[in-house]
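Below is one structure; the comments refer to it alone.
In this view, the complex is presented without one of its protein chains, the others remaining in place.
Showing chain A:
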Amino acid sequence: MFDGLIQGLATALQPSVLIYSLFGVFLGTFVGVLPGIGAMATISLLLPLTYYISPEAALVMLAGVYYGSQYGGAVASILLRLPGTPQSAVTSLDGYPMARDGRAGLALFTSMLSSFLGSMLGIVVLVMLAGWLAELATKFGAADYAAMMILGLVAASTVGTGNPAKSLAMVVLGLILGCIGTDVNSGVQRLTFGWAELMDGINLVALAMGLFGVSEVIANIRKADRHGPPTKVRFLQMLPTRQELRTIIPPALRGTAIGSFFGALPGTGSTISSFLSYALERRISRRPERFGHGAIEGVAAPEAANNSAAITAFVPTLTLGIPGDPIMALMLGALIIHGIQPGPMMLEARPDMFWGLVVSFGIGNLFLLILNLPLIGIWVSMLRIPFRWLYPAILIFVCLGVYSVRGSTFDLIMVAGIGAVGYLMALARFNPALLLLGFVLGPLIEVNLRRAMLISRGDPMVFLERPIAAVFIIAAAALILLSLWQAVRRGSR
């Protein structure tokens, strides 16, 4: 393990990797602060850039955007009650009342300290789990992989908010879109309708940019600027008293525990962790009536939870090659672009990559903490930039990014089309992130399912006979039954 850390330091401290890491966390904070554009859109926008840099630098940069946006997302949540990212939506419940009471500085400090604690402890959990899981994964067969991915898709669409039928429909639509292109087993062109441009399937970059970049821009042109000026915050106001510090740490640790656990599970991620940890704090509090009126625990716990979950979400992605949430699906896509297939072999074959990422998490988070505290005034003033100055530039960036992938104007027209559909989906509250998760996992599920059925000679019982697969399938079935039961109960009331 110490060998690994040293190897990781060697990778992460390479100037090119370090610069992209810092660029990632800086950009992540920036887009996290700004309401109207989130980590998902930003990572999609950066995907074309990853063609031009080394895979280590690409992964470290995209990861930096993700956890950096978690830090930034809290700022708009607290100061304007406008969550910059869905993961920080809960933070506004108590963070905004704190800011209204003149405790904005303390709320921001709490969110940053909790984020830092959550991330750092999340890294420890990541390292411990990854080695263990990679070893376990060598026992995984095709049926186990397929079952685990199915559980991930079911969990992502049934746990959490929203109508599970709509979420599942989005996942299935994503799986169908994933079928488009040349079938790997038979070489048949599937669902391309004779368009040569679709032979390699729908371009991940075009899909992600259309669904997130373009549709978020359309949805935010009118509403993003409708907020008053943010409260001014100075660095010195942020520092807590010893008493306050003591009320921050325990909820942050509880939040970290929840976040690390749910982040590592496929399908549940940082958004769900932040909601759960907030609910837990309110339940165990001796004075639950303070929640919603500026309870400091209500900021500390969810911020620690969403940051630790963002880190441990890399466990299934890197050790099994199975992304647990849509952002991880994009990370996986970025690695596959570079011809690296994450999975149990990666820890053995590319230890520099794994440990480099781990060390970069540490460096990035330290950088975020050191930089964000004194620079908070600058981030707050970012909230004054009107969206109308930003979105035309974002659209041009979308065009150039998609075009640069393979010089195809067909892809650009496709982005516009996907963007239109994505906007309609968002308007009707169908979650496009689940579509993307299905799209990335679809081909992997199909390959493993076909292999499993070939090995078992067409006997579907293989999914219940293998213990690992059986656990996943039973859990998936239980989640579906649970949401059916909830729907029936809601209907009968």
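Everything below uses one rule, namely that a contact is a pair of C-beta atoms (placed from the backbone, for glycine too) under 8 Å apart; a residue touches a chain by one contact, two chains touch by 3 or more; residues count from 1.
Keep this in mind: contacts and distances are computed from a predicted model.
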{"item": "Omitted chain (choose from \"Phosphate-binding protein\", \"Exonuclease domain-containing protein\", \"CubicO group peptidase, beta-lactamase class C family\" or \"Tripartite tricarboxylate transporter TctB family protein\") - UniProt protein name", "value": "\"Tripartite tricarboxylate transporter TctB family protein\""}
{"item": "Which of A:242, A:384, A:429 or A:489 contacts the chain that the document leaves out", "value": "A:429"}
{"item": "Of A:191, A:253 or A:279, the one touching the omitted chain in the full complex", "value": "A:191"}
{"item": "Given A:28, A:344 or A:419, the one touching the chain that is not displayed", "value": "A:419"}
{"item": "Residues of chain A (touch criterion as defined above) contacting the omitted chain", "value": "163, 165-166, 168-169, 172-173, 175-176, 179, 183, 185-186, 188, 190-191, 214, 217-219, 221-222, 225, 386, 388-389, 391-393, 395-396, 398-400, 403-404, 407, 409, 412-413, 415-416, 419-420, 423-425, 427-430, 442, 446, 449-450, 453-454, 457-460, 491"}
